[in-house]
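With one protein chain removed, the remaining protein chains of the complex are shown where they sit.
Moving on to chain A:
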Amino acid sequence: MVNKKFIGLVSAIALLGTPALSVAADSVKIGFVTTLSTGAGAIGKDMREAVDLAVDHLGGKMAGKDIEIIYEDDGFKPEIGKQKTDKLVKKDKVDFVAGYIWSHVLMASYKSVVDSDTFLISSNAGPSPVAGKLCHENFFSTSWQNDQTPMAMGEVLNQRGIKNLYIMAPNYAAGKNMVTGVERTFKGKIVGKDMTKFPAQLDFSAELAKVRAAKPDALFVFYPGKHGAQFMKQYSQAALAASVPLYTVFTVDSISLPRIGELADGSLMTQFWSPDLDVPANKKFVADFKAKYGHYPSHYAAQSYDSIMLINSAVEKVKGDLSNRDDTRNALRLAEFDSIRGNFKFGQNHMPIQNFYLRQVGKDPEGVYTTKVVDTVYVDHQDTYVKDCKLSW
């Protein structure tokens, strides 16, 4: 009996002394929602690696407080993403929620975070409502509004004299935005358009047959994550490259390149960032990322890294006192950090105003497939939905 009481007492004292309890009150808590399971888990892994690297670069501290990152897996499903977000906000009481790869997952989780007066930093998804009508003072993005990247691609298509374009994209929030984007700037004729079921449809043979029959000057596609690798494989197997050149956004990235490099060699895409972008913060990020993980970071990783750096800039600015939400928000709005993209500032709707580049797949000096910037399409570009946003600051 005595023994048991003794053990109980010791455990109680030990519990009181554990760092977790004493530190909890004095740490910056960041919930990070991404996809770690399913075939899209590779994207989540890249994002998590970037976040871990950012924490390393910050020495594990923001304004002298420990950084505590809680990763959650949305399982590629809006309803699970929302559940995990609710848990982060209500149970873990995090100071910031970041992450979100998928527009439909972000849309499902959006209100839970912003209404609870927690800051939401999107590290990828940029659906049009959150940039326009549904914009919120607590929402920030370190990526882009979905339309912007394909808008830049539309300009590239015009420059290259493409008259007839065929479009393929998955039928969900981001897919529709991407198509809207390219249609907004492309001046030629759209001879065909297929919106495929997402994420269920992985075989594009029927659509590729239609592309061949329609004989367009070019094919524009948006297939994120594993769908991109599938698409590139099938496009190559259908031997379309000779007759219908391919222009993509978010289809070929550093995650898929090790697997499909040869198939994507020379292919063109628009992006706000590239691993070879000549910016000091980017050089450090890419070099350290490659040294630590042995592969190139993707744009998902780059945006996630920036999310943590943005949060850090705000925490430093308010000297670790996150209790004053207005001060913290103002500090976030200033975005005083060295972004991996160089030029970066927030628009009225808290979406970035930034450059967009044309990049091309090729090999680096070591023979590894990566992307290189070949042209600047937009300088300091702002999304078109900002006019619908009622925020003022």
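The criterion applied here is as follows: a contact is a pair of C-beta atoms (placed from the backbone, for glycine too) under 8 Å apart; a residue touches a chain by one contact, two chains touch by 3 or more; residues count from 1.
Rule of thumb we're sticking to: contacts and distances are computed from a predicted model.
Student: Considering only the chain that is not displayed, what protein name does its UniProt record carry among "Branched-chain amino acid ABC transporter permease", "Hydrogenase maturation factor HypA", "Glutamate synthase domain-containing protein 1" or "Pitrilysin family protein"?
Tutor: Result for the unshown chain: "Branched-chain amino acid ABC transporter permease".
Student: Could you tell which one of A:57, A:111 or A:193 touches the chain left off the display?
Tutor: Among A:57, A:111 or A:193, only A:193 touches the chain that is not shown.
Student: Given the contact definition stated above, which residue among A:63, A:191 or A:238 touches the chain not shown here?
Tutor: A:238
Student: Would you mind spotting which of A:128, A:149, A:230 or A:328 touches the chain that isn't drawn?
Tutor: Touches the omitted chain: A:230.
Student: On chain A, what residues meet the omitted chain?
Tutor: For chain A, the residues touching the absent chain are 36-39, 41-42, 45, 171, 193-197, 200-203, 205-207, 209-210, 212-213, 226, 229-230, 233-234, 236-239, 259.
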